[in-house]
Every structure is written in structure tokens, then in C-alpha cells.
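For reference, the structure is listed below as C-alpha cells.
A single protein chain has been omitted from the complex, and every remaining protein chain is retained in its original position.
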Amino acid sequence: MSAESAPALLSVRDLRTWFFTDQGVAKAVDGVSFDVRAGETLGIVGESGCGKTVTSLSVLGLLPQPPARVMEGSSVRLRGEELIGSGERRMRALRGNEISMIFQEPMSSLNPVYKIGGQIAESLRLHRGMDRKAARAEAVRLLAEVGLSEPERRVDEYPHQLSGGMRQRVMIAMALSCEPSLLIADEPTTALDVTVQAQILELLAELRGKFGMAVLLITHDLGVVAEVCDRVVVMYAGQIVETGTVYDIFGEPAHPYTRGLLDSLPSVEDPGKRLDSIPGTVPNPIDWPTGCRFRARCPLATEGCELPQDLVELGEEGRTARCWRAPSLVATGAAT
Amino acid sequence: MRKVLILGVASLTAGCGGEGGQRTASNDPFCQAVLPAVEAFMAESRARNPTPDDPRYGGTLVIGSIGELADGMNAAISTDYSTTQHQQFVNLMTLIDYDPEGNARPYLAESWDVAPDGTEITFHLRRDVFWHDGEQTDAYDVAFTYETVTDPLTAYPNAAFWDNYVKGPNGVAVVDDFTVVIRLEPHAEFLDPFRSAAILPEHLLGDVPRDQLRVHPYGTQCPVGNGPFVFAEHRPQDRWLFEANPAFPDALGGRPFVDRYVYRIIPEQTTLLTELLTENIDVYISPGPDQAQTIIDNPNLELRSYPFRNYILVGWNSRRPQLADARVRRAITMGTNRAEIVEAILRGYGTVAHTGVPAFHFAHSPEALPRLRYDPERARALLDEAGWRDRDGDGVRESADGTRLSFSIKYNTGNQQRQDIAEIMQSQLAAIGVEAQPQVVEWATLLQQINTPELRDFDGVIIGWVAEFKVDDTDLFHSERIDQPYAWSGTQNPEIDRLLDAISITVDRSEATNLWLEYQRVLIEEQPYTYFYFPDRLDGVNRRVVDVVMDARGEWVNIKDWYLDPSSR
Amino acid sequence: MSSDVGSLVVEHHQGTSRGGRLLSAILPGLPQLLAGRWGVGSAALLTWVGLLWIVVARPSRVASALGGAWDEQLAVGTLVVGLSTAWLWSWRDVAAAHEVKRVGVSVWELAVRAFSKNRTAVAGLLVIVGLYVIALLTPLVAPYDPAFQGDLLRERYVSASAAHPLGTDQFARDVLSRLLYGARISLLIGFVAVSISVTIGTLLGAIAGFLGGIVDGVIMRFVDMVISFPRLVLLITIIALFEPSIFLITAVLGLTLWPGTARIVRGEVLSLREREFVQAATALGFSKTRIILRHLIPNALGPVIVAATLGIGNTIVLEAGLSFLGLGVQPPTPSWGTMVADGRNVLLNAWWLSTFPGLAIVFTVLSFNLVGDGLRDALDPRLRS
Partner (left out) sequence: MTKYLARRLLGAIPLVIGIATIVFFAVNLAPGDPTLRFLAPGMNQEVIEQMRANFGLDQPMHIRYVKWLGAMLTGDFGYSFSHSRPVLAVLRDFVPNTLVLSAVALVVAFVLGVLLGTIQAVRQYSKVDSGLSVVLLFFYSMPSFWLALMLILTLSLFARNVWELPIWFPASGMVSTDYEFLSFGAQLRDRFMHLVLPTLSLALVLTAGIARYMRGSMLEVIRQDYIRTAHAKGLSERVVVFKHALRNALIPIITLVGLYIPVLFSGTVFIEYVFAWPGMGRTIYEAILTRDYPLVMAGSFFFAAMVVVANLIADVLYAIVDPRIRYE
């Protein structure tokens, strides 16, 4: 990769997270490198099972070890500080503080037996050393911040008394409580219905501006990416298959997989268009195919695809694709 | 005469009281009225008779046993052995007691006269005996007790004591406050009931309807006795606490040496043994023969063993065709190696029984009897002679009409020794071609099966009797009693009837001895039971308890004279 | 209703086929052992050697048993079946050495795999199988007749010796022989009582769950009643009041254990009832009986098997408890419970009397519990990692 203009907030290099199971070694994340710059929103896109979530959990060190293991040579740096092997104590100090995370399932991500106020206050008391009263007041303020009506009352309610969207707001409030520099949002809207999705995305965008934090957004939904991301990383089968700005990716997708994803999007301009989905499923991580891992599903596969593929730089800074035919595809893609 | 069925299984329940503290009042109005009086009289007596300056006085004596003192100190309703012992020697008093040779001697009665025709006994009572609430014990108490226990309404379990006495108010007359006359028909050993029946307080129980005595709180919640120990507390299934009675007559030895005496109920024998070995209890009442060696091996403990009053037997139901012939019953006895069983099961702590006359009895002289010894050869011959032969080669004899010489031997659940006997008999009788099948039955059910005259649902039954000092087999073998509960064997032998009748009215001992010997000879010939053995009574006693006398009269006979080695307190 | 959820390559690893076959023919299990498969290898080898030892050491006993009582014939049968199973399994295993098979993986097979990974559970299972085999073989193995009394004066309470490996009891009977015969009684009581309770519980639970309504209400109220009463008190009440025979004890143990099973089955059936295949069967007009017996019960079986395994263990312990109260299996029939209870009074001077049967109970029940736990883990996908 080329030199970058701004120093990266988070820098991931050759991350390999493998699961050692009875059936074999599942190489869920297999050599992933990317940067998140301060203040930007980076989207990681891909189908389920391609390693997005494992990547994000690896950054926070939240995977149960064993069976997961972050392999030798992997590197995750936060403002230059190496996090891999930095020890549980240091990671705990960072989690929920410097880096916080919200999850896909707001319904099950809140502890059902504690009041939401208490759950928010917990981080505040842990990382910001607030006393019970101050933490509570701050929780109320945060709930108001994320747009929950009647925060004074909500703060004493239990998760089951809230709707899915409200819970996700609570999760966001919790994640923002210590004003992190990086927020990892793992499919934050997938489980919500469409209208609520939009509200949550809006809220995230608004808060990002307000707090000036970077967001690592993990999603399978290119629509969401288009809406909020600055740059995009496309993952397939444990590897990055394409990187670029959101304009690059949507404008001239370089990898057949990205194209496939785009083709499966409903189009506003052309509602009558048939939705093409990619045939087949993501292969088993225990047994990744040799050569190009997308080969079996790729409409353009030829004999050259039997060789292992490397990321090919496509001219612009930070613009890469893992396909030997990418340069030509960009060209043709641009033509259409 | 009196006998008690012995169960020998874990404790047989009963009793009651409150929690904690000294002489805790139960909330029953009777107890609340009575206990303050006891408290006051005791305080007064302590002040009047300070404890003598003697190192032997003081300390707490603890006795552990598997069973509750069922029905407590209410002598009118109880039959349990340990309970009667406490009535006689601990909390209450009897008119007379026995010396170690079994001769009557004065106790509550200072003296007595027997009318020449043998129809009246006059008791002269001591004038220095007080109930623990301060009332004096007098002739009215004796009269009350006599009327109560002879009243059918009371359902006094040992009513047979009074078979030859004039029952009810006609049988007793108060001459003066300390003289009382009791009327009877002349019969053998007429003094024995007065050794056994403890006197109850008329001033406390006189107004109680007799059929309500059983449920009266007196027995288990707030007994007021006149004996050497004062009742202090009863925690049911746990402990009885007694304290030395400072008002006990000096002429009878004055207050007991120990300050407090605790009777603890511990149903599990291993636990009891542990408590004895860890010196939490001073006396372990009746450990099993298998535990004896452990006690002997401990230098702090002493194993007491002495001949006692109970015996174990197999009763045969002669109504059964297999067992109708006395020759068969004799053969069974001869086919059983009882000497070996005594050695094996009792570890030698016991003697083979040939009849139910125990060692302390004046007529006990087994060497004069035609004893049946273990002799399988003669047993086989006897069976052959009686017509029982193994006709089909299956190892079990049959009679001419094909009846197999096969029967069950019942015994009650949870009794190891009886189970042992049944198993050994089964194995030994098989050798002479007799099939005995041990069959265990729950105790209450077993009693019903053997006692109910219409039922008699058993062939052989292993059971035990505790004999009282007066031995009388009338209930067991007299043909007049064949429809009464204890005629298990169904014996109908005119010779036995005649001898039992004669014995029961013969007062002269040497004459009686001859009758007894003759009776026993017939009995052995008849063999309604296979008498097994008289087990020795065993007790584990900590050596810190001094001057302990235990013999056929019981463990508690001189408890007021026991003292605790002062260095151990 | 097993469905394929994937497939898997199963490989066998062994030495050379020819040598392996020869070895297997002489000492089944040894080739597997040499190939590093300790579990199956030693199991096969031990079975083979152990059973062969009986034939070699006790030829006359085996011969006479052939024409003996039914339990002796059963023992010979067990011997033959055991020997041939060990030999044939090893032979075929070696023969199949280099074949690579692709096998379908059903839910049950997954469970078997999960179970076989659980080493303590497998050990428990081996102990149980071993116990049942030994119980069946007892007439051939036991050194003495369990009721045989030696010299009462000289051979009572003898501690372990060559003649009596576990000593003798108060009747100079051989403790080892009684322990072996006791295994039959204890295992039989456990097995039969649990069979009774599983049958009743499964049927009633399935009926309650499937029919619902009043039937469900009545059955479940009854279940509540039996469950909410201390079982031991119920057992004592019944057994103390009547004569304790093996039959009564087994029956009463079985008849008081079923409510737990009924609850489990009802719960399973309630959730299964809504599933497609049952709906389909109903739509096709199958009779209720058929649906219950063919569709519901087989599918609810997993938790029942777990409960049954644990139930056998509990029953053996409970029988021992009843013996302690004098209400267990009555002498001279040796059950472990009676042996422990009878021997407890001499714990201090003849400890072996109650200690060995006590340990036998503990290890047997432990094995059942380990297997039950292993089964539970194996059948419950939520607990797998």
C-alpha cells in the first residue's frame, strides 16, 4: 500500500484469525490489512460468513481463545500502539473507552435483568470514574442525545420494555458514553425494520459529526454503505477482495464479487430490474478453495483464476482489487 | 408375671417437651401449674440439704441409647424396658425392690406383712419421701396407683400382673396415711408386681379420666416423681435431662452423686459407638456383639457383659401339618447348631437356651434337663421315624401324602441377629432335608400375623421375650389360652396345662422348683419353640464412671450411687 | 427423524493390513492398540482376554453351566457373544483399514461423535457395559456360591486373603462372590424400575402433551402431586407397610419415578406438536395413537434417555437407602444396598464388609451419571462449543 496522507487511527496489517476446531482449522480471517483514519467512516462489506464480524471482534480482542487464535504476524495498531499481545488489562482499558462497539442484535445485546440506565452508567463509572449519581445524570443526558424520548423515565426501564430501535439507541448511547475515537458498528441496522434503519443511520452520521470519531461499519448491505461510508473494504472468504472510496466501489467495481453484490441491489432508477444474486454460497472456511476463492461462483472465471490471487493496485491511492483481471474490468466497467 | 416383646429394631418413638433452658415449661396448663412448685421445692430442699463436701458429688452423666423413653414417666401406660427402668430407679419409686439375688427388700415401703392365708398384703410406707413438688408420698398415692392400673379403662398394658389380685377399689384399702392393704388370691411370687409398678402421684393425676391418661402431659412433658432424680427437661427424640433430688431420703442414700443425668437418644449404632469412643457419652446401652471388641480395645472404656432376662426363640406353628409332630420339631432343634450360632452371632456373649427359664431364676438348672444337642444324625433318624423321607430326590423330605417338609421362618425387618439366625438355620436345616425359607416382615405386620388368633399366618417365627423376674408360660402354652394372642404354637398338652396351673399357685420355692423341672422336661419333649439363646446384656461404660452395678435387674438399678471420677470432670 | 446436516470424511489409520489381520485373529484389539487407538483397542483386547480366561480357567464350570439353570446358560451365551463380537469387530476393523468412507452425519451421529469425545463419559459407559457383562457372567466368575457359609467359628470376618480376595462376612461368606451376585440385583432393580417409569412416563407425557385440555390437566396435576411429595417418604410408607420383596421394591421405585419423565416428554411433545411433520401427519389423517407412537415419542426420546440413565443411578442409591432403613432387598439375596447397610455396624473392625459394596455403588452410579451428563451434553447443541 502506498503512503497515506493522514496517519491512520487504526491500522490493521495481515490479520489472520483462525479457529481451531475438531473438524479442522477454519481460517475465518486470512490476511486482512486496512486502515481507519480519524474521523472517517470505513465500511466492511460482504456476505455473512466471509469474516467481517470476526475481523471486528479481533480488533477488540473479544473472540474466545481457544478456539480462536490470532496468528503470528498479525498486527492491529491504534494510533501506532500495537494491540495484539498488549494484554487483557490494556485491552479492557481501551474497550468501551477508546474503541467501542455496537452489535447487530439490539434485542439480545442488552442484559435483560439490569435497567438500561445502570448498563450505560457501568461504562461511565468504569472508564470515567464517575460516582453513581453523576453516572446516572450522564446516562440520562446520553439517552436524550441519542434521541430517546422521556430519558428520565427510560433510564429506569428494563430492555424488554423498549422496542428494537430504542434498544439500538441505548446501545449507541452506551457506546458513545466515553466518547471513543473509534466506533465499530457491526450490522447496526440489520435487525431493524426499514424506517427505523434510516433513523439509526441518520443518528450515527449525526453523532459522528458531533463527536468527531471514526466509524468502522460492518454490513452486508451496500445501500447502507452508500449512505454513510467514506471508504469501503469488500471482504470475501476471509480476505479483502476490493478497497476504494465509496464512489470507486459504486462507480466502477473492480472485482466480480463486488459487481455481484451491486447487481443484487434493488435500483431506484429502474424498479423493474431483475435482482441478480450471486449463485452458490460462501465456501467452508476449513476448506477454502485454492486459487481465486471466488472462482467457483464467478461468472467470469477462466483458467488464470486457478492461481492464488494478490491484491492488485488500481492506480489511485488505496484502490485495490484481488483479481488479475481487475484492471481490465475497471476499464470495461467504466465504459458501461 | 410380665413379659415384654422385644423388638430390637431402632427406637420406638415417643415423648415430648420444650426447647432449651432449665425445666422449660411446656405451654400446657397442667405443666405450667406444676413446674413452679417443683422449682420452689427443689430450691428449698437444696437450701435445707446442702450437697455434702465430698469430691464424689457433681458432674453430668450421659447415657446413650437407640430408643426414646416411650410414654415417659407415666407408669400406668408404658411397657418399654428402658422406660420402666427410669420409672423404677430414676424418677419414681416402687414399693419394693430386689437385691442382686432377686430377694425383695424395702424401698418406698419400709416393711410389709402378708396375711397368714395369703389374701392380704399390708405395706408400711416411708414417711420421708416427697413428690418433687413438695407433697408427701402417702398411702393414697399407692391406692390411686393400684386402682388406676387395675381399671380396664386405663388399658394398662401389663394388666396380667394383676390376674390374681382383687381389682379396682375393692382390692385396696388405706389404713392410715402410710399404711395400705392390698387384697389378692394366694399365688406364686405375689410380690413381684410391686417391684415393677412405680407409684404415681394421686394429687396430680387423681382427677384425670383414666382413658385420658395416655394423652396426659404428665408422662412426657412434666413428670413429677419422687425418686432420686428430678425431671428437668425432655426434648423428644433427643434427650431427657434429670437433676439430682436434694430431698431424696438420706436413709436411702440421700441425693445421687451426679448433679445431672442426661439420657440421649441416638438411633444409629455406629454413631452411638463413635460418641462413646469420643467420650461424648459415658454409657452406651446395649451395643451389638460385633461392636464389643472395639470397646474392649479402648483403654478408657469397659465392656460390661452379664446374663440378662431376654431370650430368642423360633416359635413353631403346630397347626401346620409339617410342624404338627413334636418329633419333627425336636429334629429341627437337633439339626440346628445353636452352640455355634451363639459363638458366631453373639461372639460368645450368650448361652444356649433350652427353655425359657433364665439364669437368675431359682429353677434354672439346665444340667438337670434332657437337653437337645446338635446331632444331625439323630435328627435325620427322628424325621425318618416320623415318616418324613426324601421320596423324590430333591433333597427335601416328604410325608407319605406328599407334603414337603418345607416352611417359612419369619422375622422382623431391621434385626440383624434374627436375620442371621434365619439364614444359618436355612443353611443347616438343608443338611437334614428340611427346607426353611427366611421371610422378613415389617414388625407391626408381623405382630398382627402371629398374634391375631384367626390369622396365625406363619410357620415359624423368630422372636424374643424379655422375662420379668416372675416367669410364667401360661399365656404361651396353656390350652385355655389358645385363642389369646400369644398362643403362637397352638400347644394343647394336658401335662403342660396341669404343671402350669400347679406352678402358678405354688408359693413354696423348693416345691415350685420341682414342678418347674418337670414342666421343662415336658416342654423339651413337646418343643413348641426351638429356644435359641439367652444373649448376655452388653454395655459400654466409660471408666470415669465409678461404682456401676449392672445385672439382670437392669442398667439403672443403682444409678443414684454412680459417681464420676473427680479427675475426669 | 434424522436429517443430514453435512458430511464428513472418516479415515481409519492402521498398520499393514496383512500383519494386522494375523494379529487381530490371535489378539483382537492389539492392532488397534498398536495403531494408537487406546480406547477401542484396550476394550476389545480386555474383552477377548478376560472372556478367554474364563474359558481356560474354569472349563468345568462353563461345561456344567451349559446344562444348568437359566442364569448359567445366559452366562455362557454372554461369553460366546462377547468373544465373537470382540473377534469379529477387530477382524472387520482391520480389514476395513484403508477404505476411506464418506458418511452422512445425522443429528444422532453428531451426538455420538460429541459423546465419544467426552472421555469421562466414555469411561463411564465402558464401566457400565463391563458391569452388565460381569453381572451376566457372574455364575461363571464368582469364586463361591453367594449363600455358601464357611466355617462359622474360624472363617467369619476374615480380611482379604488369596481364598477370599475381599474377605468374608459374618457368616463366613465370600464378599467378592456376594458383590458379584449383588451387582445382578442392583443393576436389575435399577434397570427394571427405570424401564417401568420410562414407559409410563413417556406414554402419559406424550398423551398429556398431545391431547392437551382436560386430559393434560388431570395428568399433570397428578404429576405435580407425586413430584411434590418427598419420594423417600412415599417409598417408606408403601414398603414399610407391606412386605419388602424385590418385586415390590422394584415396582414401587418404578412407579414413583415416572412423573419426571412425563414432564420432560410433555414439554418436548408440546414443542414438537407445532412442527411441520406432525402437522403433516395430522393433515394426512393419521390416527392420534399412530402420531404419538410413531412421530412424537421417537423425537422426544433424547432427553428421556438422559433422564433414564440418571434415573438408574438414583434408583441404585435409593435402594441402598431403603436397605439402610431395613426396607431394601431382603436377605439372603445380596444387593449392594443390603451389604452396605448390614456391614455398617462392623465398620470399625471389619471395614471391608460395607466399604466394598459402598464403593461399588459409588462407582456404578458415578458411571451412570457420567454417561447421563455426557449424553445430555451430546444431545444438547446449545452446550457444545
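By written order: A, B and C. Residues from 1 in each chain.
Keep this in mind: a residue touches a chain if its C-beta (ideal position, glycine included) is under 8 Å from a C-beta of that chain, and two chains touch if they have at least 3 such contacts.
These figures come from a predicted structure and were not determined experimentally.
Shown chains touched by the missing chain in the whole complex: A, B, C.
Of the options A:Met101, A:Leu182, A:Ala214 or A:Cys292, the residue whose C-beta touches the omitted chain is A:Met101. Across the entire complex, the residue among B:Val90, B:Val129 or B:Ile266 in touch with the chain not shown is B:Ile266.
Only one of the listed residues, C:Gly50, C:Gly130, C:Pro143 or C:Gly321, touches the absent chain: C:Gly321.
Touch with the hidden chain on the side of subunit C covers residues 119-120, 221, 224-225, 227-233, 236-238, 240-242, 313, 317, 320-321, 324-325, 337, 340-341, 344, 347-348, 354, 358, 361-366, 368-370, 373, 376, 380, 382-383, 385. Residues of subunit B that touch the chain left out of view are 1-5, 9-22, 26, 60, 62, 70-72, 74, 77, 79, 152-153, 155-161, 163, 211, 214-217, 219-221, 235-239, 260, 262, 264-268, 270-272, 274-275, 277-278, 280, 442-445, 447-449, 451, 475-476, 484-486.
Annotation for subunit A: contacts to the undisplayed chain at residues 60, 62, 88, 91-97, 100-101, 103, 105, 108-115, 122-123, 126-127, 158, 160, 171, 174.
The criterion applied here is as follows: only the chains that are shown with their structure count from here on.
Relative to the centroid of every protein C-alpha atom shown, the closest chain centre, again from C-alpha atoms, is found for C. Look at where the CA atoms of subunit B average out and do the same for subunit C: the two points lie 49 Å apart. In this assembly, the C-alpha centroid of subunit A lies 52 Å from the C-alpha centroid of subunit C.
The set of subunit A residues touching two or more other chains is empty. Contact of a single residue of subunit C with at least two other chains is seen at no position.
Interface residues of subunit B facing subunit C in the complex, by the touch rule stated above, are 9-10, 269-270, 273, 288, 290-291, 293-294, 340-341, 343-345, 413-416, 419-420, 422-424, 426-427, 438-442, 445.
Within the complex formed with subunit B, the subunit C residues making contact are 147, 149, 152-153, 156, 170-171, 240-244, 325-327, 330-332, 342, 344-350.
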